[in-house]
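Apart from one protein chain that is not included, each protein chain of the complex appears where it belongs.
We call the chains A, B and C, going by the order they appear; numbering starts again at 1 in every chain.
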Amino acid sequence: MTLKVELLAYTPGGEMLSAMAAKLTHSKSSIEELRGGDEKQLGNILRHVIKMGHESVIEHAYFTFAISGVSRALTHQLVRHRIASYSQQSQRYVESEIEYVTPPSIKAAGMEREYIDTMGKLWHIYDEFREKVPVEDARYVLPNAACTKIMVSMNARSLLNFFELRCCLHAQWEIRALAWKMLGLVRKVAPVIFENAGPPCKTKHKCPMNKKDCRWYPMDG
Amino acid sequence: MTLKVELLAYTPGGEMLSAMAAKLTHSKSSIEELRGGDEKQLGNILRHVIKMGHESVIEHAYFTFAISGVSRALTHQLVRHRIASYSQQSQRYVESEIEYVTPPSIKAAGMEREYIDTMGKLWHIYDEFREKVPVEDARYVLPNAACTKIMVSMNARSLLNFFELRCCLHAQWEIRALAWKMLGLVRKVAPVIFENAGPPCKTKHKCPMNKKDCRWYPMDG
Amino acid sequence: MTLKVELLAYTPGGEMLSAMAAKLTHSKSSIEELRGGDEKQLGNILRHVIKMGHESVIEHAYFTFAISGVSRALTHQLVRHRIASYSQQSQRYVESEIEYVTPPSIKAAGMEREYIDTMGKLWHIYDEFREKVPVEDARYVLPNAACTKIMVSMNARSLLNFFELRCCLHAQWEIRALAWKMLGLVRKVAPVIFENAGPPCKTKHKCPMNKKDCRWYPMDG
Partner (left out) sequence: MTLKVELLAYTPGGEMLSAMAAKLTHSKSSIEELRGGDEKQLGNILRHVIKMGHESVIEHAYFTFAISGVSRALTHQLVRHRIASYSQQSQRYVESEIEYVTPPSIKAAGMEREYIDTMGKLWHIYDEFREKVPVEDARYVLPNAACTKIMVSMNARSLLNFFELRCCLHAQWEIRALAWKMLGLVRKVAPVIFENAGPPCKTKHKCPMNKKDCRWYPMDG
C-alpha cells in the first residue's frame, strides 16, 4: 500500500482571517474595515506575527485531511497530537483486508520475501480466528504494519507544531513522509502561514536536540 | 452599543465531512467512495451518530465568528470555553472609545440616566488618566460594561456544548443573547448538526440542574 | 501477561480542594476560611455540584497511573482521550520481549494453542529482522497483542468521562477491564467524586445509545 493524503477541506480565506485577527487585537478598526483591508498589508502583518511567535491568530485557519495507506504504527503516533480531531477506521467493526506497509529498510536488506510471507500467514490466521471469535479479538494477531484510514483536522498552529516535530529527521520515517506530504498540501493554500514550517534545522537553523550526528544538522546557524 | 455577530467562515461541506467521518469509522469504503456517497444517506448517518452521542465526528466542521458590541463581562465568560480559539481587541494597546453595554434591567428600573452619566464620567476619568499613565493602566477604571471585539473559532462539538450551557435561561442574559444569535447563524449552514442544539430543556426535555422554578422547566419530559 | 494498574500519585486532599473551588465561586469567603471549612459540609457541596453537572471544579483533582500488561490495541484507544497526559514505552527504541495479551474469547474457542504458536513465530521473525533492520522497522511485524507500558495522568473530570465511555459494556473488553480497575483505585482515595462514576446505565439508569439488546440495559429507569 502507498501512503495517500488528501486535503479534504480548509477554512476559505484562512490566511486573511488570521491576519484580520492579528490586526483586530491591536486596532480600533471595525470588522468591516478589517475585512476590506489591503491583502498585501494583511499578508505582511501575518508574516510579522508568526515571526514574533504570536501564533494564536492562525488557529482560525483549519484543515481537514483524509489519510490512507498508512500503518497503525503511524496512527498510534499521530493521535498523540492532542490539539486535533480524528476519525479512524475501526479494527473492531471493520474486517481488515490484507493491506500493509513495508518499511524500505526491509526491502533494502533483501528481506521483502520473508516479510510478504509473514503478512500472508498473519492474515490467514486472522481469517481463521475470525470464524470463531469476534473481529475485535481476531485482530490481536494483526501487525503494526496493517493499513488503516483516518481523517484528521488540525488548526494551523497545531500543524506548525506537528511539522516541527514530525518533519524532523529524528521522526519515524513513515510519519515523516506523511508530515512532508501534508506540508506540501497546506503550503499551496496557505503559503504565508506555512512558508517557514518544518523542522527547526530547516526553518531556524537550530536543533533543539543539538543532534550533531544528524545529516541535516545546521552548519550555518 | 448593540450586539453584532457574524459568521466569518466555516468549513465548506462540513456536514458531509462529518458524515463521511462517521461512515469511515465503520466501513471498508475508500475516501473516494465515501465522498461520492448519497447526500441523503450521509445526512441520516450524521443525525444518527449525533443522537447516539458520538459527537467526535462533528469536530471536523469548524466555524469562525466576529463578535462586537459586547461587554468585557461577556468575554470574560466566553473565553472560559477552552476548546476554542480567540483573538480579542486589547485594552492594553487600543484606546477605548466610549462604548458600553446597558443591561435591560437598568432601563426597566428607570435608572438609565444615572447609568449613562456614570459611563460618561468613567470615560472622562479614563481620558484624564491616559495623559499621565499608560493606556494599560488607565483602563483599570473602565467598567465591565465596556465594549470589546473578539473573533472566535470553535468546532461543532464545542459549539454544541457552548449552546447547551449558554442558551440556557440560567446563563447570563448577555452571553445568552450571543449564543442564540450564533446558533441562528450556524443552523443556516449546518442544519443537521444543529437541529437539536440549545439548552437541554428544549432539546431533551430535561434539566440537568432540575430547576423547577425556571419558566422554561420541562413539563412534558 | 496480566493487566496491572497502579495509582502512582494523586492530588492530596483533592476532594476538599474541589469542594473549596465550588464554594469559592459562590461565596465571599477568603481562601483561609474556605480551607478551614467543615469537611462534611464541603462533602455535601461537592456531591451537589457533581449532581448538577458543574464538573469543572473537580479538574483540580489529578491522578497518575502506571499501566502495564496491556496490549497496544488498548493503548491506541486509550490515547484517543485528549484531556490527559501520556508517557508510553517506545517500540522504536526499546526491543520488545515476547509479551502479549490473549483475548479470553480465543481461549474459550479452544484456539489458545494456535495463538501462542503465532505469537512465538512472530517474535522469532521480529528477532530475525532486528538483526538486519532498525528496531523501529522490525516492529512492523509485531501484533496488536504486544504488551506495552504507559503512564497516564488525568484530572477527575476527564476520568469521569473516561469511565462513562470505557466502563460501558459496549467498550472493548480489554480497555473496559482497565477502566473498572482504575475506577476501583480512585474510588478509594476520592469516594465522593467517583461514587456515581461508571457507565450511564449504572449511574443514571439511562443508555445514551438506547442499546436495548445490551444485558446491562436499564430496566428500571
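Rule of thumb we're sticking to: contacts are C-beta pairs under 8 Å (C-beta built on N, C-alpha and C of every residue); 3 or more make two chains touch, one makes a residue touch a chain.
All figures in this text were calculated on a predicted structure; none of them were measured in a lab.
J.: Among the chains included here, which ones are touched by the excluded chain in the whole complex?
T.: A, B, C
J.: Consider the whole complex, including the chain that is not shown, and state which of B:5, B:34, B:73 or B:207 touches that chain.
T.: In the complete complex, the chain left out is touched by residue B:73.
J.: Which one touches the absent chain: B:106, B:169 or B:189?
T.: B:106
J.: I'm checking contacts with the chain that's been left out. Which of C:28, C:113, C:188 or C:215 qualifies?
T.: C:28
J.: Which residue numbers on subunit A touch the omitted chain?
T.: 52-53, 208-210
J.: On subunit B, what residues meet the omitted chain?
T.: 71-73, 75-76, 79-80, 82-83, 86, 91-92, 100-103, 105-106, 108-109, 111, 114-115, 118, 121-122, 125, 128-129, 132-134, 136-137, 139-145, 172
J.: List every residue of subunit C that touches the chain not included in the displayed model.
T.: Missing-chain contacts on subunit C: residues 4, 6, 8-14, 17, 20-22, 24-28, 30-31, 56-57, 59-60, 62, 64, 66, 68, 85-90, 93-95, 97, 149-151, 153, 155.
Here, only the chains that are shown with their structure count from here on.
J.: So, comparing C-alpha centroids, which chain is the farthest one from subunit C?
T.: Between subunit C and every other chain, the largest centroid distance is to B.
J.: Roughly how far is subunit B from subunit C, going centre to centre by Cα mean, in whole Å?
T.: Chain centroid spacing, subunit B to subunit C, equals 32 Å.
J.: Taking each chain's centre as its mean C-alpha position, how far apart are subunit A and subunit C in Å?
T.: Taking the mean C-alpha position of each chain, the two centres sit 27 Å apart.
J.: By residue number and range, which residues of subunit B touch two or more other chains?
T.: Residues of subunit B touching two or more partner chains: there are none.
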